[in-house]
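For this depiction, one protein chain was excluded, whereas all remaining protein chains were kept in their positions.
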Amino acid sequence: MHKIPVGILGASGYAGRELCALVSGHPGLELAFAAANAQRGETVRAGAREVTFVAADDAPLGAAELVFSALPHGASAAWVARVRGAGKRAVDLSADLRPGNGDHTAPYGLTEANRAVLKGAEVVANPGCYPTAILMALLPLVEQDLVRPGATIVISAASGVTGAGFTPRPDLLFAEVTENYNAYGVGNEHRHLNEMRAVIAAAGCDVDLLFTPHLLPVARGILATITVPLVRSLDDPLAPFRRHWAGEPFVEVTPLPPTLHDVTHRNVVRMSAHVAAQMRTPTLIVLAAIDNLVKGAAGQALQNANVVLGLDEPLGLPA
Amino acid sequence: MHKIPVGILGASGYAGRELCALVSGHPGLELAFAAANAQRGETVRAGAREVTFVAADDAPLGAAELVFSALPHGASAAWVARVRGAGKRAVDLSADLRPGNGDHTAPYGLTEANRAVLKGAEVVANPGCYPTAILMALLPLVEQDLVRPGATIVISAASGVTGAGFTPRPDLLFAEVTENYNAYGVGNEHRHLNEMRAVIAAAGCDVDLLFTPHLLPVARGILATITVPLVRSLDDPLAPFRRHWAGEPFVEVTPLPPTLHDVTHRNVVRMSAHVAAQMRTPTLIVLAAIDNLVKGAAGQALQNANVVLGLDEPLGLPA
Amino acid sequence: MHKIPVGILGASGYAGRELCALVSGHPGLELAFAAANAQRGETVRAGAREVTFVAADDAPLGAAELVFSALPHGASAAWVARVRGAGKRAVDLSADLRPGNGDHTAPYGLTEANRAVLKGAEVVANPGCYPTAILMALLPLVEQDLVRPGATIVISAASGVTGAGFTPRPDLLFAEVTENYNAYGVGNEHRHLNEMRAVIAAAGCDVDLLFTPHLLPVARGILATITVPLVRSLDDPLAPFRRHWAGEPFVEVTPLPPTLHDVTHRNVVRMSAHVAAQMRTPTLIVLAAIDNLVKGAAGQALQNANVVLGLDEPLGLPA
Partner (left out) sequence: MHKIPVGILGASGYAGRELCALVSGHPGLELAFAAANAQRGETVRAGAREVTFVAADDAPLGAAELVFSALPHGASAAWVARVRGAGKRAVDLSADLRPGNGDHTAPYGLTEANRAVLKGAEVVANPGCYPTAILMALLPLVEQDLVRPGATIVISAASGVTGAGFTPRPDLLFAEVTENYNAYGVGNEHRHLNEMRAVIAAAGCDVDLLFTPHLLPVARGILATITVPLVRSLDDPLAPFRRHWAGEPFVEVTPLPPTLHDVTHRNVVRMSAHVAAQMRTPTLIVLAAIDNLVKGAAGQALQNANVVLGLDEPLGLPA
């Protein structure tokens, strides 16, 4: 099989390294370069192969058909512009071009929801990790008009520490995280809130979102626990999800609450839904789990690259 | 100091062992017996001392002034009756005599909230671990009439595995729990819900509670994330809590979100409160953390014993 | 590609489930049955597929070309005999047929060392997890006559808890293992010692082995730290290993000490060797890491099955 060359900017972070490993094992792609300024010259293992980082300024942008940018928020958009200037496609894993984050222009790469507009796109804004889990869980209810208008959707979510990036912050040291757990960005302060609000509003749903993320003592994985007031009670709480995501290879709808072990190292969203007993308002609890580095970052980025490049969408992705 | 003899039933579980350690270090109490049928004859370290378990039927109930029962739910009430038959006082750590769990009769040992009725009580129903954290966080709002009537209070809480007891269940094995996280009892199915509903209703507050617990990959600690719709917006979200719990040595009200590390091995409830931005209804996020084995079980049981026996309430408790 | 049917006995333990997942993803094998008495009727996820367990007595032994037995030590040999009675091949992951464990007859499946006698074998005794790491690290020195005769080789090794099996023992509960670490089988008491002694002696090396295993608070992975007195000093401590294992796809010889992260979920042994400074006797420290469930159990079993069945040896194995 002819392999399409792709490049990676910001390759030394957690998402970047996951991308290196996924591209290394992808039957239709080959790695043209992996750039990481601070680690330039270092060689690391990526899956079964080794990758040597180059400086970003030395990265041969023109040698790749498509470039993934896993650069930090704020730094990424300018590099995406350079990639575009070289006439190449880009998948941007940062927040820079996502909805709710300013005057973005890029199609939003929540693949299963936006597949039509992604085909042939020149730039894709890859979703945030929390929004991936949460929007995939909410869109079936939103698009089937099941959410009570004007209500508050309460979202309590928890993420492994790789979500905070490969940054040597004291609060991310092992001894600080092990046997610990805490909320952060409390009071609707997290950057991902605007991204979710924008997508929900664009779908015509008038609700408030209340989003509280937490830091888990695990390396990877996100679980979102979502409380949704409904317009009516449901006999089968799973039906709206099964109907909406029918045939999707990377969406799993199950009667049992998903666990992180169910999804880590896999490019899936796994979700369950449960009717809340003893409530005067019909209310659903929806649980959604992903691996923040796979479906929440590098895996979905590769899924989007497959769509953009005209490859089979599941190619090279661990289900 | 003369030491008052106390006994422990169900001493080999996590709460029982914590009680053994706390009693061993208590300047006003001495351990008359520690009973654990399956482990009878075994010697374990409890704090700086060693304790040898006896069979429950061999426990000299009459040699203790007060007996703690850390027996399983369902088995405990009958033993509390035997303790009472021997003319001794009891603190029951099981759910058997708690509000919302049937035709209970015992005063509810949420110490800071119920101190007046606990003094001299013959039997105390020690609260559940989740209700301790959650009710201590809700009562200031409830009793100051700040909760929006008819609203839903959404509670997402997470607990370390010792909350599930010292039971060799396959799902509690290290390899199943490490790097994992999941919800359980989803849909308002957890036993602690009724306990909380009963206490909130008795306080005259008409709300729905929606309670979703989660299992954390940590040994001990609970964090509850509580969303409360308010009757009006608050300038200082901490003020109701500081006012209500003023002078309490075991309650900490802080502007920063509490972490498990803040509270483990300590007999405290630590809480913060945060105004939710971008909401059409005034809404507070209240966070409350405890050590489920200390303030959520053995520590509060000892605190209640201090009250019942007329000792200084903080005696022997790690703050 | 025509797929060869294989069966698994003892499929619900950690090694059994790893085998189910590896077979599910193997391009040349298909799962004829997965037997687990206590879990019969249960369906679990194995890699990207689902597997439903049958009772062992209901397992269609004759429908498989080869049967893996991941049954407990003591119970396995009889089932291997039944498999042989049905005219089928077997790979036995238990200790029953290994050297040093009684009157065994089966060829020893340390694949890289014994490949010649494994081709076409009817039964293979799959090595223990510790012996796999330790023997792969020692054989280069033994076979190049570098070990000082009569010396003591001191082996300190540490394993993740899945090495103890999927058994609900209280000492394997999360709260007992997290933040803990201890030696066990101290004093040359571990069952794997005889297996290693037998292999080393058969290679003509006259040494004492002193083996102390430890339990690590991790799910999977083994690291062995091996001190070997040498007959002479070595200029390049890696040379004997690189020479001996040249061309082996599943052996990695590196100058840096291997970590568990280097090897987990991979069918490799990764090893380094280091000259000990400030010693009067030339002494090498050899470090060897494996994933106890892959190269130390299910992966090597599959590697042996590939050899026995005449498939490409690396087929379906994660490198």
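For the reader, a short list of remarks on this structure follows.
As written, the chains take the letters A, B and C, and residue 1 is the first residue of each chain.
The definition used in the following text is that a contact is a pair of C-beta atoms (placed from the backbone, for glycine too) under 8 Å apart; a residue touches a chain by one contact, two chains touch by 3 or more.
Here the structure is a predicted model, which is why all the values come from computation and not from measurement.
Contact with the omitted chain, checked across A:Gly109, A:Gly160, A:Pro229 or A:Gly316, is made by A:Gly160. Touch with the chain that is not drawn comes from one residue among A:Ala219, A:Leu234, A:Met279 or A:Leu315, which is A:Ala219. The chain omitted from view is touched by exactly one of C:Gly10, C:Pro107, C:Gly163 or C:Gly221, namely C:Gly221. In the complete complex, the hidden chain is touched by one of C:Ala48, C:Ala81, C:Val117 or C:Met279, namely C:Met279. From the set A:Gly41, A:Gly85 or A:Pro168, the residue in touch with the chain omitted from the display is A:Pro168, counting the whole complex. Residues 150, 152, 154, 156, 158, 160, 176, 178-184, 186-189, 193, 197, 208-210, 212, 214, 216-221, 223, 225, 227, 229, 257-261, 264, 272, 274-281, 283, 285, 287, 289 of chain C touch the missing chain (whole complex, contact as defined above). Take chain B: the residues that touch the chain left off the picture are 45, 48, 178-179, 262, 265-266, 318-319. Remark: the residues of chain A touching the chain excluded from display are 14, 160-162, 166, 168-170, 172-179, 217-220.
Everything that follows uses one rule, which is that only the chains that are shown with their structure count from here on.
For chain C, the chain whose average C-alpha position is most distant is B. For the pair chain A and chain B, the distance between C-alpha centroids works out to 38 Å.
Computed centre separation for the pair chain B/chain C is 46 angstrom, with centres defined by C-alpha atoms. Each of the following residues of chain A touches two or more other chains: 178-179.
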